[in-house]
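Apart from one protein chain that is not included, each protein chain of the complex appears where it belongs.
Chain IDs A and B follow the sequence of writing; residue 1 opens each chain.
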Amino acid sequence: MTGMNKLYNWWNERVDLDNLLAFLKHKTVPHHRHSLWYYVGGMCLYLFIVQVITGILLLLYYKPTAEAAYESVQYIMTEVPFGWLVRSIHSYAANLFIGLIFVHMFSVFLMKAYRRPRELTWITGVLLLLLAMGFGFSGYLLPWNQLAYLATNVGTNFAIMTPFIGKWLLVFLRGGTEVTGATLTRFFGFHVAVLPGLTTAVLGLHLLFVQRLGMSVPLSIEKEIAEGKAPRKEIPFLPNFLYRDILGWTLALGLIVLLSSLFPWELGEKADILKPAPPHVRPEWFFVFMYQTLKYVPKAVGVFGFAIAGVAWILLPFFDWKSNRGQPNKLYTVIGVFAVLYMAALTLIGYLAPGE
Amino acid sequence: MGKEKIPRREAINYLLGAGIGALGVATLIPIVKYIIPPAASGAGTSSVSAAKVGELGPNQGKIFKFGNSPGILILKPGGDPSSALGYVAFTAVCTHLNCTVQYREDLKEIWCACHNGHFDLNGKVMSGPPPTPLQEFRVAIKGDEIFVSSEET
Partner (left out) sequence: MRKILIFLNLLAAGLSTAYAKSSSCVDCHLSDTWVSDTTIASDFISGDIHFRMGLGCSDCHGGDPKRGFEEGDPDLAMNPAKGYKTPPNRLGTPEFCGRCHSDIEYMKRYNPRLSTDQLSLYRTSVHGKQLFMEKDTKVAICTDCHGIHNILPSSDSRSLVYHNNVPETCRQCHGSPQYMKGYKYNGKQIPTDQYEEYEKSIHGILVLEKGDNSAPACNNCHGNHGATPPNLASVSAACGECHAANRDFFNASPHKEPWKELGYPECEQCHGNHYIKPAGDEMIGVAEGALCIECHEKGDDGYAAAAGMKADIDSLEHALARAEETVKEAEKRGVEGGQARFDLGAAKDNLTRVRSVLHTFDPKQVSEVTSSGIKVAGEVEKTALKALGDIKIRQIGLAISLIVVLFVALVLWGKIKQVDSETDFVVRDK
């Protein structure tokens, strides 16, 4: 017996590799004109892993106190070999990660992939989006620069609007009534322990469902196949689909490294609690559409509106009976397109409008 | 050329292996270099190694870098170089107009050349325009290094 065989048998006896390999060998992925979207989810997973790795590396040098945070990031950027690269990759991949989650979510929504029996995949997916935004929000503060400090101030302020527990929630988030070094340490705890723990659990479920149920095929394609207008095509996961995944991941890595090298992520100015806030404070880009909306409607209307919209968004799949029956649902398509356009428009306005 | 014609499949596999190997190396090298701690001391302006024991003679001072601003370490006249009690350390930023102060061995005082400010070895203003004393740092000796820190006790 060769060495590889011996190794295989050792593990197989203990972990039942045969079963796993059999599953993987037989796993196939539908192949049709919309199947390019199938790669986006895997790309999100890849970027998450990139974040975990670069995050752990950053943890080796980062100091989560108001006195040392900014300096420690400066240290990483200027004294640690390739520190600038690790930190910039972490920042760019974070934004790409959240951006792709939105793409993934909307592509799933517009293709109605959330329909029966994949409702739980959808719910865990939206939860993952919220967790990712939590990562983004908490991580943004960690370099403790002036921009992040102000954005956190503005962002956490909205916690007060939660009914009944608003004040408590604000104090819980900030580690006090104001944004201080205590907030920083707390956000650090969220960012490196709480959120990773929760995400691992929810992500595990999400992937479990995906493996169990396979990829959903859009209704239009199903119809074509049923009517005999096109053959059903599937490609093997191993190795065809996986090679394609890896190709995408490689190009993504290249893009991130390119951006990191040409435009290293900036340090900004160290946070100064006593400095008065400039007029144009903005949260990170993925919150801008909400922030901008709140400039046009009364705060209470805006905050509750978004809360209700969020809950509705999670539950919408349960009410899409048409898709469950295999029929096209134009209303939901309109809702989806509207959501995308609204978010895009408000984000653009938030950045381009004069006096903003 | 006399070589066997390499089947295309093996060629691609070979290239793929080589390419991914190169990518792996290109990824691992920065990670490994990153993980090895650099020579420069860590970030954070609260504690810094200012000098080695024996570097200063009695009644001598040294300017060192404390974060982004200068500090001054002095071995007092008659001070024991191996004990932290023999040293004093202050910020070297004069409290008048932020010039860098220096140690005057003849006067046994800290002196600012810009407007003739004098500070004693407790950092107190003895004469001249500085309005407040120099912020004092704590001195500790670990091994053969003299550490200066701005933390409260």
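The rule is simple: a contact is a pair of C-beta atoms (placed from the backbone, for glycine too) under 8 Å apart; a residue touches a chain by one contact, two chains touch by 3 or more.
What you see is a predicted model; the values in this text were computed from it and never measured.
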Neighbouring displayed chains - absent chain, whole complex: A, B
Option from A:235, A:273 or A:353 whose C-beta touches the chain left out: A:235
Of A:45, A:207 or A:267, the residue in touch with the unshown chain: A:267
Chain not shown: contacting residue from B:19, B:37, B:54 or B:77: B:19
Absent-chain interface as seen on chain B, which is shown: 8-9, 12-13, 15-16, 19-20, 22-23, 26, 40, 65, 67-70, 97-100, 113-116, 128-129, 131
Touching residues on chain A - with respect to the absent chain: 31, 74-75, 77-79, 84-85, 231-236, 239-240, 243-244, 246-247, 250-251, 253-254, 257-258, 261-262, 264-267
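One rule holds in what follows: only the chains that are shown with their structure count from here on.
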Interface residues, chain B side, partner chain A - complex: 23, 30-31, 33-36, 38, 40, 42-46, 67
List of chain A residues in touch with chain B within their complex: 57, 60-61, 63, 67-68, 71-72, 74-76, 79-83, 85-86, 250
